[in-house]
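Here's the structure, in structure tokens; my notes come after.
Removed: one protein chain of the complex. Kept in place: all other protein chains.
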Amino acid sequence: MLKTQELALNMGPVHPSTHGVYRCVLTLDGEYIQKAVNHIGYLHRGLEKLAESRTYNQFIPYTDRLDYCSGLANELAYVMAVEKLLGIEEEIPERAQYLRVICAELQRLASHGICVGSFALDIAGSTGFFYSFRERDRVLELITRIGGNRLTPNYMRMGGVAWDLDEDFFKELKQLMDEFPAYLDEYDGLLTGNEILQTRSIGVAPVSKEMALSYGFTGPNLRACGVDSDLRRDEPYGIYDRFKFDVPVCKNGDTFDRFCMRIREMRESVKIIQQALKDIPEGPVMAKVPKVIKPPVGEVFHRIENAKGHLGFHLVSDGSTKPYRTRIYSPTFVMLGAFPEMAKGTHIMDAVLILASIDIVLGEVDR
Amino acid sequence: MDKIVNREALVGELNQKLGNCAEIFEDTTNQSIKVKADKIVEVMRELRDNPTYELNHIMNLSSVEYPENFTVVYHLNSLTYLHKLTVKVEVEKANPQVPSIVSLWNAADVMEREAYDLMGIVFTGHPNLKRILLADDFVGYPLRKDFKLQA
Partner (left out) sequence: MQILINLADGIRGWIIGMGLSDTSAEMILTAIGALGAVIFILLHVIILLLAERRVSAAFQLRRGPNRLGPLGIGQVFADVVKTLAKEDIIPAGADKFVFKIASTTLFATALLAYAVIPFGDGMIIQNLNIGIFYFIAIGSTATLSILMGGFASNNKYALIGGMRAVAQMISYEVPMVFSLLGVVMLTGSLKMSDIVMAQKDMWFIVPQFIAFFVYYIAATAEINRAPFDLAEGEQELIAGYFIEYSGIRWALFMMAEYANMVAVSAIAVTLFLGGWNAPFGLTFIPGFVWFLIKIYLMLFTFLWVRWTFPRLRIDHLMHFGWKFLIPVSLANIVVTGIGIYVYRMITG
């Protein structure tokens, strides 16, 4: 009498397609997933505990290393949260605000570049990987000019930004932004329009609006399900209310929609940077902030629209120079919790694509 | 500035519907209410489903250790009205237990596991309350103030 048996497969911490040290134990029936169990924590560095023994300024480099694909945006979220605690949100100079917007949108371009490239790599169209990383490299060179480091620039400060940027930087930025839409059309031609990619990702793991809200989806993954929500437009932080940009929304919430969202959002980011380059005024880049940052007793929760979702900081201050409690809400940590549900019943090759479309970064998941 | 729910009306409505469970919590954010631990699931369900408030998006679930108690902080948001609310639940230090809200939002699954893992707050009714970030056999709760870093 022939029987079939379920196979327990370990997509281990060392795997070419898990986007970092992430382990998933799959129970397979043939090649279809019956159950998936996440195991994370391989990159847990205890940032929340470390924050309690660092001053507010000293913690800024640590936030770079959360989602290491978008360092400047993480710093922005933290710095804005502390400024809210200090009550100096209105005093940030105009030029600093524009520079912050440029940095955040540049990081969005870099982060989405990784998502597009890794998706192409996971579907074995590795040429697409090189195309998107070619652009990402130019963005990273600009970020090196901003902060000295490709991935961990450490540029934002409480009250503004650390230093001003020179004319050459803006010239190169303008040139890159002028050329970028043509590159995005190239990705569309090579990847989005590809028959095999569409067949493999359309209809795979569709997420409904209710499921997305229940599982705490934010960012492009939420907009791919049809929920029109973007913090930059609905609750503008900084000076985002001065920019005109569309918020792309897709209908089905499947893997293909999540992938397309990234390319469409890159187009909007290019628009925002071009508008910022036109309007940026001269002036100081740092407000008058005391040397020792001692916020009054209180707490704050501030979040920004990061490339991957809503990155939030919940800070509790007891009046001293070090935060009493720092809680980092990372979007991919919560969205990864939805992966077992999304992967159930799909093929093992689809599970790899679903993971790529959620766009996790283990630095942010594990903190 | 954030749009905030009208806390007096909200607290009145909650106390009327579910018995004496909620009160305004005075802190610097001016958007918090304090809820009794045993009624938290009903309160959350009311907050989510009531059409006046429709706080259908859970933004954050934190756990904070104060000298006198543990506090679980829920940050709620409404995607329809774009107003916010912070819900705080205080539990005693000796035996911190809070009912789990996994039945309302699946996102709370991983966030409550993390709060249990790092702070040691037990969420009753959670389907799978195991450590998530640290190793399964880790002893101690790192985010507590009595856990000293070794460097």
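By letter and in written order, the chains are A and B; residue numbering begins at 1 in each of them.
Just so we're on the same page, a contact is a pair of C-beta atoms (placed from the backbone, for glycine too) under 8 Å apart; a residue touches a chain by one contact, two chains touch by 3 or more.
Computed from a predicted structure; not experimentally measured.
**Q** Going by the stated contact criterion, tell me the shown chains that border the hidden chain.
**A** Even though it is not drawn, that chain still touches A.
**Q** Of A:V37, A:A124 or A:V297, which sits in contact with the chain we cannot see?
**A** Reading the full complex, the residue touching the unseen chain is A:A124.
**Q** Which residue among A:Q175, A:T199 or A:S320 touches the omitted chain?
**A** A:T199
**Q** List every residue of chain A that touches the chain not included in the displayed model.
**A** Interface residues of chain A facing the absent chain: 7, 9, 15-17, 31, 120-127, 130-131, 134, 194, 196-197, 199-200, 347-350, 352.
The working rule: only the chains that are shown with their structure count from here on.
**Q** Compute the distance, rounded to whole Å, between the mean C-alpha positions of chain A and chain B.
**A** Here the centre of chain B sits 25 Å away from the centre of chain A.
**Q** So in the complex, which bits of chain B are touching chain A?
**A** Residue positions touching the partner: 2, 27-29, 56-60, 62-65, 73, 75, 79, 82, 86, 105-107, 109-111, 114, 118, 131-135, 142-143, 147, 149.
**Q** Given the complex with chain B, which residues does chain A contribute to the contact?
**A** On the chain A side, the touching residues are 40-41, 44, 46, 48-50, 53, 213-216, 227, 229, 234-235, 296-301, 303, 310, 312, 314, 316, 324-325, 327, 329, 333-334, 336-338, 341, 366-367.
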